[in-house]
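For this view, one protein chain was removed and the others were kept in their places.
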Amino acid sequence: MDWGLFTIQMLNGVQLGVLLFLLAAGLTLVFGIMDFVNLAHGSLYMMGAYFCATLVQLTDSFVLGVILALPLTALLGWIVELIVVRALYTHDHLDHVLATFGMILCFDTAVDFIWGPTGMAIPLPEVLDSHIDLFGGHTFPVFRILIISTGLAVAGFLYVMVSHTRIGMLIRAGASNRTMVMALGVDIGKLFALVFAVGAALAGLAGMLIAPITEASIGMGNEIIIVAFVVIIIGGIGSIKGAFVAAMLVGLIDTMGRSFLDQLLKVFMSSESAETSAPALSAMAIYILMAMVLAFRPQGLFPPKVR
Amino acid sequence: MTSLFRTGLPAFVMVAGLGFLALLPVLAEWVDNIFLIDLFMRLMILSIAAVGLNLILGYGGMVSFGHAAYLVIGAYAVGIPAYYDIYDGFLQFAIAIVASAAVALVTGAIALRTKGVYFIMITMAFAQMVYFTFVSIEEYGADDGLTINMRSEFAGLLDIEDNFTLYYFVLVSLIAVLGLVYRIVHSRFGMVISGAKGNERRMQAIGFPTYRYRLVCYVISGAICGYAGALLGNFTNFITPEMGDWVHSGELIFMVVLGGAGSLFGPVLGTAVFILLEEYLSRLTQYWHFPFGAMLILVVIFTRGGINGMFRWLGMKSGIGGRS
Amino acid sequence: MSGAFLEVRNLYKSYGGIAATDHVDLDVRQSELHAIIGPNGAGKTTLISQLSGEIDPDGGTIRFDGRDMTRTPAYKRSLLGLARSFQITSLMLDMTVLENVALAVQAHAGHSFRFWQAARKDPALTEPAMAALEAVGLQDRANDIAQAMSHGEHRQLEIAMALATNPVLLLLDEPMAGMGVEESQRMVEILRSLKGEKTMLLIEHDMDAVFALADRISVLVYGRVIATGTPEEIRGDEAVRRAYLGDEVA
Partner (left out) sequence: MIKKITALAAMGAFLAAPAMAADKVKIGFVTTITTPAGVIGQDMVDAVNLAMEDIGGKMAGLDVELIIEDDGFKPPIGKQKVDKLVKKDQVDFIGGFIWSHVLLASKKSALDSGTFLISSNAGPSQIAGKQCDKNFFSTSWQNDQTPMAMGEVLNQNGVKSVYVMAPNYAAGKNMIAGVERTFKGKIAGRDLTKWGKDAQLDFSAELAKAKASGAEALWVFYPGKAGGALIKQYEQAGLRDTMPLYTVFTVDSIALPKLQAGNLAGVMGSRNTQHWGPDLDNPQNKKFVSGFKKKYGHYPSFYAAQSYDTIFLIKSAVEAVNGDLSNKDGMRAAMKKADFPSTRGKFSYGNNHFPIQNFYLREVVADADGVWTTKIVSTVMENHQDPYAAECKM
């Protein structure tokens, strides 16, 4: 066993995990508090990436681009909540799925129309574009370290906010008992809009962090959103802690699968089939995990207490 | 007013619709556009799948977000034997039905333990597993798909190699599936299914082991989609795991809801609107997904119950193809 | 073994450390109408839900007609002759009145894995269903959608559905809740007409109805049975008076 490689892959897994967490945090709050299924959450991830790419080109600064793109994505989220989502709260989950499916189509086409089909690269400043040396001749890209630390910082911030502030108290209460929050005389409409906008900004942030690696492109959110749903289902809908734990689990399983599963499969099958099957099987692993969790804990790992 | 599941379609509309479908190949020849046959064949095959999904979604209130998986299973039930030069249609279709039913039984047994959105997501998860299973099988083309060189053979009874014959085979299948679903939803079994949709707790309290009934219903629905998948494999002559992607499961739901969930002809209507819109909008502009998506949002926000609901919403007293 | 028709011993259920039913003992005799009263939050509905099998108790036993059914699933208890009505109206609202009752009949007419014959015109289902509707006076509304009916009629329909399963024991969870005076009066008449024929366990807040109907009464407070006896005995019981009746019945 090459422990250096193992460590690097753990880091890669954690990096994927925090990215998923950023995406899942907003999703789980929106879902938990408003009981709203938002397939189009991935579109906000994409919009964040495109806003950021455009702003980085305009300002020539990655940091400035991100700082400006964040409120812009939040604003977009707020507008979406106002125009479309608000009208859907009284509908059932099936309607949510369909309407937000329609939103995905609209967002993807709008991006195609505005930015073209090519996709956009986000150039990084030199410091971030390099790598650091680890033990045993291994290296790790600086930017991925930035992703990990940003994700952990956001997780910490969310934890403090949810467990120690009044807004957080309302959010927790909302996730477990909606009527109670309304009984407290809180303007539920404002709370929803706020949570939706924050969720959008977090999704956008995830998009901004991945785009310098993979570029911003149309439909980039459509597959990862499904994984984000897997994360919040495993974690328990409405639970930030659950989202974090599940995101790490999923990130590590996926990355470790891609890294080591082919080696493992070669024990049983020809190396060629192993190389073809390994990526598919590691992608499948997270769904197996989810099915198992649901079979034994139908409410996920950390369901909010009262429901 | 006594019946719950009225077809609602005046007899002459149904006859006209079926008559149109029956005459279409002739019309297509006449206007020298045999592509119409392909278009309507695809429409009918997806209609069968939508009718199958409607059995659990519309009548049973179980929102399966993974029914495209059964299309894939059905299609590979034709494709894999064909890969080994086995073209016996009876065998292929039997495999399609049995395999989809078996997968539905296993996954349904787990999925039906959950409710609401958890059910939606777990059915999607199982569909993803099916998808990745076929992606991982190198022998049958993995991601690249599998070409089917010859269509199913029915021991001299029927030769569907010809598009004309296949077209009528599909049409008869559609009518048969509609008839089957009509019978099922009006039977005692169907009463239990729609009762459990209305109030599962109460159904248990009056003595129904609802889980078993729902599971059987889920299995029947999966088998119907598997059958549609076998037709699809024959029709396209080319199959890929991508047919089972979650987006296609979403589209199936859309077809059902668009036409009016829980009505006999609703899914057919919804599929027709979906396929024809797709065909025409995509011809008008490469940005056709935008109006398509916007329409979807508007339909959902302003109507409940699809096109049917839309007509009711517009003030037309009796909906079409569904109960009013 | 006391030989009671329904025998509950030591039944225990807690939520997050708070006991909803706290070691309840209860005997319901054959053919009696046994009422359970108690203040809000005393655990009455939790008790009934355990009896009907919707909630699993944490401990204790439930015996019905001599057999242990503490862990028997709800639908099986129904098939054994135990029927319940719900406190919050619980119907198949998008179906017609007749269909609601016919389903209850169907549940007890063998398995329903019958896929071909139309069920709605099956006299084997509709005739007993109509009879049950007549018993509660709803025969004229048979073909209306359940949703369209008044609250009082919903409660009557609840009873009709319970009756249609041909039960030997009826668990009635506040059948008169939210009813006007006239509607309550009707319900009392319906229950009176069933007395002697069916064994009934009645949870009710309407004390006039309870004392008019019940053969025996048990008083549940904070998940505990503090007294059981005839209406007169309960009226005279000091503990009950202190704990509960004192401010409600003068």
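Worth a mention:
The chains carry the letters A, B and C, assigned in the order they are written, with residues numbered from 1 in each.
Here, a residue touches a chain if its C-beta (ideal position, glycine included) is under 8 Å from a C-beta of that chain, and two chains touch if they have at least 3 such contacts.
Since the structure is predicted, the reported quantities are computational estimates derived from the model, not experimental observations.
Shown chains touched by the undisplayed chain in the intact complex: A, B.
Touch with the chain omitted from the figure is made, among B:D88, B:D143, B:D159 or B:E200, by B:D143.
Of the options B:A96, B:L252 or B:A272, the residue whose C-beta touches the omitted chain is B:A272.
When the full complex is taken into account, the listed residue touching the unshown chain is A:I213, out of A:M161, A:I213 or A:I288.
Of the residues in chain A, those that touch the hidden partner chain are 2, 4-5, 8-9, 12, 15-16, 112, 117-119, 121, 123, 129-131, 138-144, 210, 212-215, 217-219, 222-223, 255, 258-259, 262, 271, 275-276, 279-280, 283. Along chain B, the points of touch with the absent chain fall at residues 9-10, 13, 16-17, 20, 27, 31-38, 142-145, 147, 149, 236-240, 242-243, 245, 265, 268-269, 272-273, 276, 280, 286, 307, 311, 320-321.
The working rule: only the chains that are shown with their structure count from here on.
Centrality by Cα centroid goes to chain B.
In this assembly, the C-alpha centroid of chain B lies 42 Å from the C-alpha centroid of chain C. A separation of 49 Å divides the Cα centre of chain A from that of chain C. Distance between chain A and chain B, defined via averaged C-alpha coordinates, is recorded as 32 Å.
Touching chain A in their complex are the following residues of chain B: 57, 63, 65, 110, 113-118, 120-122, 124-126, 128-129, 132-133, 135-139, 142, 246-247, 250, 253-254, 257, 286-290, 292-297, 299-301, 304.
Note for the complex: chain C touches chain B at residues 52, 54, 73-76, 78-79, 83-84, 86, 90-96, 98-99, 102-104, 106-108, 112-120, 122, 125, 143, 145, 161-162, 164-165.
Residue ranges of chain B in contact with chain C, taken from their complex: 1-4, 183-184, 186-192, 194-195, 198-199, 201-210, 213, 216.
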